[in-house]
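The other protein chains are all here in position, but one chain of the complex has been omitted.
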Amino acid sequence: MPEAIELEQLWKFYGDYPAVRDLTLGIKEGSCCALLGRNGAGKTTLLRILAGLSPYQRGAVRVFGNSPRSAEARHRLGFLGHGIGVYEDLSARENLLFFARICELKNPQAVTGRWLERVGLARVAAMPVRQFSRGMRQRLALARTFLNSPRVLLLDEPFTSLDDRAIAMLSELLADSSREGATILLSTHQLREALAIATDVALVENGRLRYAGTRTPEMLDDPALLYRLHTELGAA
Amino acid sequence: MRTIGQALAVARKDLAVELRTKESFNAAGAFAISILLLFSFAFDPSPEMLHQIAGGLLWLVFAFAGALIFNRGFARELPNECLDALLASPLSSGSLLLGKAIANFTMLIALEVVSLVVFGIFYNVAWTFRAGELAIVFLLATWGIAIVGAAFGAMTVNLRLRELMLPVIIYPLLIPLLIAAIELTDVVLYSKQITPDQLLWGRILLAFDIVFTALAVALAETILVN
Partner (left out) sequence: MTRERVSIGLALAAALLLSYDLYQMFMVLPDEALQGAIYRILFFHAPAAIVGMIGYFAALTFSILYLSSGILRWDSLSASIIEVSLVFSCVNIVTGSIWARIIWGIWWTWDYRLTSALVCVLIFAGYLMMRRAIEEPTQRARLSSALCIFGCVDVVIVWKSIEWFRNNHPSPVLSIRTGGGTMDPAMERIFYLNFLAILMIAIALVLIRTRQEAIAREVDSLRRFANAV
């Protein structure tokens, strides 16, 4: 299986401080990789580099063989960070239509309508997001992320502060994307939810890769196992 | 063409938000009218004095009120981390910057039209008979201000004291453009004919627009991705 995401001897510095140190990781196309690590380990930094939001100083980063900032990479990408990435003063339909246009989708109106139905926001499509409940905003964020049927999904702690309905929706969307062969990289503290859907696992500590491999049944039984075995803090 | 298309999508989105909320325009408009009023009280200019200060007064009003518009430009991308969503999308940095500049430009032109009407009334200045030439000067100069406002709005968006930083940085940079705009506005309002010497100011405006648009688009990635 070719690798959808390749990180080769990656270094990222904040000034002289290395936030990512000599990290080499390959994620195969069609796999779902759970990116684990404590707060400050470098998970968000890695995802932002892959999404083209943060420059790096040494090494190589490729998404389907292209630089993360290239148009080819960004056309195939779906990114969900800590923020929901939707405009409060526009309606749900206007938000999705805008993103559909900048993603250069054919029939943006039709795609928008379909996604509004899928996330259960069709009835409130004309309402400004400002008036949405938290759950509704989260579902709109999911629609925005999956709008262009991305081949690579980068999700930064997606399960955090989602309500039950949104968690179920996200799990369903991830399963569907997986079935269609999309590559998923998600960072999380919710070990059980992530390990349940992951095919692979990568553990990061202080900007270094401590472990990368297939998700095993033992990990599912004891989610903290990896931390105990592979991190300095876990060993202490 | 693709860049322009995407830029127009961004501009359309910004203008839609602005039409709905009217935050920037109301603030900028109120500010512009207040300054015009205050100047009128402070100096009570005679028609002869107006010959000398009309261009300067107008462009200072536009520059100061414009800062209120530029400050909002990229700041409206901060809530919900929309800027990240935009940068991770297929939208190029250059298109994003151009789109913001187009939105700034449109709002500033609207502000200028309103200010001109108020100026004409408060100061008894007849400008409508030279509206065509005035429009050319305003369009050229406003684009220069808009592109600089967009570029530096992007640069300062994540800084603390953003509202203070932006005017401090852009006003010195805009000096050549403002001088050219002021001179040309005075010439259009009060001279019968424009001399070749005065046309030089028009060339400065054009040069400023071209150079700064090219620089802004070339450096867009550096400014936005950091």
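Read from first to last, the chains carry the letters A and B; within each, the first residue is number 1.
In the analysis below, contacts are C-beta pairs under 8 Å (C-beta built on N, C-alpha and C of every residue); 3 or more make two chains touch, one makes a residue touch a chain.
Quick caveat, the model's predicted, so the values are computed rather than measured.
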Selected from B:I4, B:L19, B:A131 or B:V168 as touching the chain missing from the view: B:V168
Per the touch definition above, residue among B:I69, B:L116 or B:A180 touching the missing chain: B:A180
Interface residues of subunit A (partner: the chain not displayed): 13-17, 19, 40, 55, 57, 206
Subunit B residues touching the omitted chain (full complex): 151, 155-156, 158-161, 165, 168-169, 171-173, 175-176, 179-180, 200, 204, 207-208, 211-212, 215, 219, 222-223, 226
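Just so it is clear, only the chains that are shown with their structure count from here on.
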Residues of subunit B defined as touching subunit A within the complex: 2, 6, 9-10, 13, 16-17, 20-21, 76, 79-82, 84-92, 221, 225-226
Residues of subunit A touching subunit B in the complex: 48, 51-55, 69, 71, 74-75, 77, 79, 81-90, 94, 98-99, 101-104, 128, 144, 148, 154
